[in-house]
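The complex appears here minus one protein chain, its other protein chains still in place.
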Amino acid sequence: MAKCETANTSVDLTKVKPYGDTMNDGQMEMTFTLPVPYGDEADEAARQLVKKMGCEEPSVVYSHDMGGGYTFFVVYGKCQHTIDYSTIHVAKVESEVMERDECGKFIEENIGRDVIIIGATTGFDAHTVGIDAIINMKGFHGHFGLERFKNVISINMGSQVPNEELIAKAKELHADAILVSQTVTQKDIHIQNLTEMVELMEAEGLRDKMLLLCGGPRISHELAQELGYDAGFGSDTYAEHVCSYIITEMVKRGRI
Amino acid sequence: MAKCETANTSVDLTKVKPYGDTMNDGQMEMTFTLPVPYGDEADEAARQLVKKMGCEEPSVVYSHDMGGGYTFFVVYGKCQHTIDYSTIHVAKVESEVMERDECGKFIEENIGRDVIIIGATTGFDAHTVGIDAIINMKGFHGHFGLERFKNVISINMGSQVPNEELIAKAKELHADAILVSQTVTQKDIHIQNLTEMVELMEAEGLRDKMLLLCGGPRISHELAQELGYDAGFGSDTYAEHVCSYIITEMVKRGRI
Amino acid sequence: MKSKLNLDPKVIDSARQHAASIANSMQEFIDRHTTVSTERTILRLLGIDGIDDVETPLPNVVVDQIKEAGGLPRGVSYWIGNAMVQTGLQPQEIAEKMSKGELDITKLETTSAEKAEAAIMPAIQKSLEVINAQKKAREDYLERLGESRQPYCYVIVATGNIYEDVIQAEAAGRQGADIIAVIRTTAQSLLDYVPYGPTTEGFGGTYATQENFKIMRKALDDIGEEVGRYIRLCNYSSGLCMAEIAAMGAIERLDVMLNDALYGILFRDINMQRTLVDQYFSRIIIGYCDILFNSGEDNYLTTDDAYESAHTVLASQLINEQFAVVANIEEWQMGLGHAFEMDPSMENGFLYELSQAIMAREIFPNASLKYMPPTKYMTGNIFKGHVQDALFNLIAVWSGQSLQLLGMLTEAIHTPHMQDRYLSIENAKYIFNNARDIGSEVTFKDNGIIQKRAQFVLNEADKLLADIEEEGLFSTIEKGKFAGIKRPYEGGKGLEGVCLKDEQYFNPFITLMLGGAK
Partner (left out) sequence: MKSKLNLDPKVIDSARQHAASIANSMQEFIDRHTTVSTERTILRLLGIDGIDDVETPLPNVVVDQIKEAGGLPRGVSYWIGNAMVQTGLQPQEIAEKMSKGELDITKLETTSAEKAEAAIMPAIQKSLEVINAQKKAREDYLERLGESRQPYCYVIVATGNIYEDVIQAEAAGRQGADIIAVIRTTAQSLLDYVPYGPTTEGFGGTYATQENFKIMRKALDDIGEEVGRYIRLCNYSSGLCMAEIAAMGAIERLDVMLNDALYGILFRDINMQRTLVDQYFSRIIIGYCDILFNSGEDNYLTTDDAYESAHTVLASQLINEQFAVVANIEEWQMGLGHAFEMDPSMENGFLYELSQAIMAREIFPNASLKYMPPTKYMTGNIFKGHVQDALFNLIAVWSGQSLQLLGMLTEAIHTPHMQDRYLSIENAKYIFNNARDIGSEVTFKDNGIIQKRAQFVLNEADKLLADIEEEGLFSTIEKGKFAGIKRPYEGGKGLEGVCLKDEQYFNPFITLMLGGAK
C-alpha cells in the first residue's frame, strides 16, 4: 500500500528542470518534421534526435507521413538539462513607468518644453499597427497613444519609410527621440535594417543627440542594445512605457 | 534582386536535421512548463534550456503564468544535432503477414492441428479494448479477430487477470502462444508486470514451450524482446499480424 | 418550452415508466440484503476510524469479526448498539478493543433491537451534525465566494501523490477550474477496504483516503479564497467500498462523487448483487449531504460504438435517475453521464453528437448533466485532439451541459500534465464565452438529420427499457446489453460480501437520511 511521505514538491532554483506532474520529471513536448520517409526507422530517428537533445525515454506519440519523404512527429521526453535560475539576469528598460498624466507633469517640471518624438516602420515593412498603437491617439488596449500625451509632439511617418527619410525628418524637427518599428523578421531582414539605421545615424553625427528606440513583436531590450539602440520594446508595450523611458532618460542625460 | 540558383533541397541522410521550410533549418517546436515564476527571467530560463538542448536562436513565442510559481512556454529553436538515418536499424517482427484465409490454410498445411492461443490483460490493468481487438470475433477496423480464424482456438480471459492465473490456464489448455496486453504505463507499472510474467513462466519451466507475446499502445517489438518476450506489437495491430507471427514461428521452431 | 428536437413526450414518459419499474423491482432485492461494505459504512458514520497494527482499517476489523461469527445478517448497528448497552463503551472504543482481541461483541449478552438502536442514536446524531455542518459550510462558501456559470470546468488530477495533486489542483484552480476530481489509483475499486492516511504512491491516480480528502479539501478552500470562487472537489465511490467512500465524502465535504453500480459491474467486474446493494446506501448518503453524483454511462462508449449504442446510454441514464429517486436524491444532484465519443472521421458526426447532447438536456431538464470528452478517438496527435475537444466544448455550451469534464489534448498519452489542464481550460472558456448564447439562437430543421437522430435514439432506448423491464436488470447485464460486456449474476468480485438480512436487522441512517433528518 501507499507509503506516507510528503512529496518532494519544492524546487531547487539552481537546478530547474521542466515539470509535467512531478517535480523534476523533466517532461517536454516536441514537434518537428524530419526529411526522412515515414516508417519505423523515421520514428527511431526522431527518438535518437530527442535523445541527443538530452531527453531520456523519448516517446514518439504520433508520427504522420507528410509525403515526398518527410515525416511529422510529436515526441515526449524527459529533459535532463538543468538551468540555474538563480543567476539569470535579464537586461530591462529600467525607467519607472509613469501614467500618461504623470508623464505630462514630469515634462513640465523637469524638461520645461515639448518633447519631440518621431516614429516610423522602416524598410519595406508595411506593418503599422504596432507603431500606430504607440503613437496614434487611439492607442492600444485602452491605453492612449503619444498623440494624447501633454507636452509631447509626436509624428507618425507610417510604414515603408526608408531610413534616410526618417533621419532627415528627425533632423528637420530636432527630434528628441526616434521610434523604429519592425515586424517582418524573415531571414533577419529586421537586423539588417535596424543596423543600417544606426550606421546612418552615426554617419550623420546624430547618434548621441537623439534617443533611438526600436520595437516590434520579436524585439527585446537586449537585442536592441546589442544593435546599438538605447532601448527596445516587445509585445504589449504601451505609450506610457515608451514616454516614461524617453523623458527619464532625457533628464538623466541632461538633454533638457 | 534575387539570385538564380536552385535550392539546396536534397537531403543528406547521414546528417538529418529537422525541417521547417528550408532544408537543414533545424526548426523545432517545444512546449514545457518550468517551476519558476512568470516573467522575463522565466523566458530567459526557457531560452537557456532550449539552447542547452542544442537549439540555436531559441525564441519564446509564448509564455503564460500558470500560478504558484510555474510558467508555461512555447519555444521555437533551430536544432543543431544531426542523425545518421542511413545506419538506423529497427528490430521488427519479421514474419510475412498472411491474410486470415491464408493463415487458416497455412496451419492446415504446415501444422495440421488447431493452434491454441490464450490472451489477457494482466495485473490491475482494466483495458480490454486492445486485446478484444485482437481476439474477439468483431476485431478492429474491419479486421476480424482470432475467433474468426480457421484452425485457431483462442481464449480471451479478459482484464485484471493475475499472471499466475493466466499461466495456469495456458498450462491447462496446452497453449501454443500467450498474449499479454498492457495499456497503463504510469510509473512503468507495465514493465514490472511484464517482467514478473516472464519470471513466472521461467520458474514454471514454460518459457521455451510457448510463444510469449505482448502488446499495447506503448509496446514496441524492441521493448518486448528486451523484456524476454518473443515479440511485441504496438498500435494498429490486427489479428492477422499476430496469427501470422505465431504460426510462422511455430513452424520455424518445429512446435508442430 | 417546446422541444427543439420534436421529441414525443409520450415516448419519454414511457421510457421513464419502464426505468422506474426496473428500479423498483431491483429495490425489492436490495431491501433484503446488506453487504460488508454497507455495514462498514455504518461504522464509519458512527465515528469508527483508524487502523490496527497490520494496517487493517477498524471498520473492516469489526465487520470481519462479526461476519466470521455469523452475525452479519443482523447488521452492525445492532451489534454495536448491543455492545454499547452491555459494555458502556463508545463505538470507537469497542472497535479498538476488538482489534486488540480484547472484545468479541458477538459473544456478549444480547438485548432487543429497539434498545440497541436507542443506544447508538446519540452517535448517529453526532454523525448527522458533522454532515450538516459541512452542508452549511458549503452553502456559506457558495454565498460568499460564488461560483462560475455552467458548464463548470471539471478537470482531473492524477499524479498518485496527494501532495503533488495539490500542486496540480491549485494551478488548475487559478487557471479557472470549477471542479477538481482526484482520480483514484488503478484498481482501488477492487480493494475491499479503504486505505488509511495521506498517500504518495499510486498508478494513474491517488488513493481515495479520508486524509487525502481532507488535504485536498483544505487546498481547494484556500485557492477558492484566493481566486474568489468556490471550487468543488470530486472523488470516486463506485467499487467495492462504494458506500464507505460516499460517507467519507459526506464527512470531508466532497461536492461531487462518481457513483454508479453499473460502471463497477461492467468495467471493474464487480459482482452485480454486491454493488447494487452498496449503491443504494451510498446514494442515500449522497442525497442527504447535497453531493452531486456522477453516473458512468460515458464509459459504455469506450467499448461500444458511440453511434450504434447511443440508446444504451440514455436507457442507463433513465435507470440511474430512478435509482436516485428511490434514494431521495434531488434532480440537481443527478450528474447523469454521457459522452462525445463518435469517430471523428464520421460525416456529420458533429450533428449527431449535438443532437444527442440536446436530447439529454431535454429529457433531463433539471439534472446536472455530466458531459464526458472524446477519449477513445484521441490519438498522439495533440493538435487534432485539441480541435476534437473544441467541438466537444462547443456542443456543451450549445446544449447547456452542467459539468463539463474537459478533454485533454494528451488523452492518448498520459494523465494530464499541468500545462495540459491549462490548455484545456483555456479552450473551454474561450468557446463557452465566444458562443455563449448559441443555444437560444438556433433551431433545427423539422425532420432533419438532427431531429431524426434524437427521435431514433429515444425510441431505441424506450424499446430497450421495455425489454429490461420484462427481462430484469440482472439478466440484461448477463446478456451484455450494456457496453457489449457480459457479467454473470454470481461472478465478479465481492459476492462473498453480500448477505441476507435477518428480521432484526436495522440501519437507522437509511430511515433518518431518507427522512431528511437534521
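Read from first to last, the chains carry the letters A, B and C; within each, the first residue is number 1.
The definition used in the following text is that contacts are C-beta pairs under 8 Å (C-beta built on N, C-alpha and C of every residue); 3 or more make two chains touch, one makes a residue touch a chain.
Keep in mind that what you see is a predicted model, and the values were worked out from it rather than measured.
Put simply, the hidden chain is in touch with A, B, C once you look at the whole complex. Contact with the chain not shown here comes from a single listed residue; of C:L7, C:A357 or C:I450, that residue is C:I450. Only one of C:L351, C:A466 or C:L495 touches the chain withheld from this view, namely C:L351.
Of the listed positions A:V129, A:A168 or A:I256, the one in contact with the omitted chain in the full complex is A:V129. For subunit C, the residues touching the chain absent from view are 344-351, 381, 383-384, 386-388, 390-391, 394, 409, 423, 426-427, 430-431, 433-438, 440-445, 448-450. On the side of subunit B, the interface with the absent chain consists of residues 1-7, 9, 19-23, 27, 29, 31, 59-62, 64, 74, 76, using the contact rule stated above. Contact between subunit A and the unshown chain involves residues 31-33, 64, 66-68, 70, 72, 124-126, 128-129, 132, 158-160, 184, 186-187, 189, 217.
Convention: only the chains that are shown with their structure count from here on.
If you average the Cα atoms of subunit A and of subunit B, the two centres end up 42 Å apart. Measuring from the averaged C-alpha position of subunit A to that of subunit C gives a distance of 50 Å.
Shown for subunit B are the residues in touch with two or more other chains, namely 31-33, 70. Residues of subunit C found to touch two or more other chains are 167, 412, 414-415, 417-418.
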